[in-house]
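This is the structure, below, for whatever I ask next.
As you look at this complex, bear in mind that one protein chain is not there, while each of the others sits in place.
Coming up: subunit A.
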Amino acid sequence: METNDLIKALAADSRRGGLPLGQAWIVALAAAVLVAAGMFFLLLGPRPDAGAALSTVRFVFKFLFTIALAVAAYRLAVAVSRPGGNWSTALAGIMVAPVLLALSVLLELVAVPSATWAARLVGTNSMVCLTFVPLIGFIPLVVLLLAMRHGAPANATAAGAVSGLLAGGIAATFYAAHCPDDSPLFVAVWYPLAIAILASLGALLGRLVLRW
């Protein structure tokens, strides 16, 4: 088939193209958050004193960290899903959450006696964290991979990992409302591990489903 023949066929295929990518991402994000919320209330629910805890700085900081990560991961996901998209600024935004976390760890180390560091780091809920963040985030990850597949990412593995990071940020935001461990020492160890599980899963799935 000559190239001109192909062009005739492509031009004749005038059925409306897909949903514009920007809109597809908004739909996917809303669906991912709703599904994560549903899974959270089904599996865990907020801790009993969540309302009162909102006045403590450590509890609130957990959300600051997870939401900063989710927002940055969303922007990066949108950028990498577009051919020729400029993702370098979005990539720099990903660094905000780890920097916040590092600062909070430093403040915590100054604020509490060193004898309690180990207990705060180990916490009481680490296995719940490592189990339920991936559980809450799995279906949202699938939804986000669908949006990524609707786009055209240059690097399938990286795009899958970014989707996993976003699913992890969303899942961890809900999980934080359940978890009784508020110390930044706990957050800095277990949250990144739990989110990394989803990011790795996203990278693996991305390799399989994001090629185009």
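The rule we apply is simple: a residue touches a chain if its C-beta (ideal position, glycine included) is under 8 Å from a C-beta of that chain, and two chains touch if they have at least 3 such contacts; residues count from 1.
Keep this in mind: contacts and distances are computed from a predicted model.
Enquirer: Can you match the unshown chain of the complex to its UniProt protein name from these: "Amino acid ABC transporter membrane protein (PAAT family)", "Roadblock/LC7 domain-containing protein", "Maltose/maltodextrin transport system permease protein" or "RNA polymerase sigma-70 factor (ECF subfamily)"?
Expert: Spelling it out: the chain absent from the display is recorded in UniProt as "RNA polymerase sigma-70 factor (ECF subfamily)".
Enquirer: Where does subunit A touch the missing chain, residue by residue?
Expert: Residues of subunit A in contact with the hidden chain: 1, 3-22, 24, 81-85, 150-152, 154, 212.
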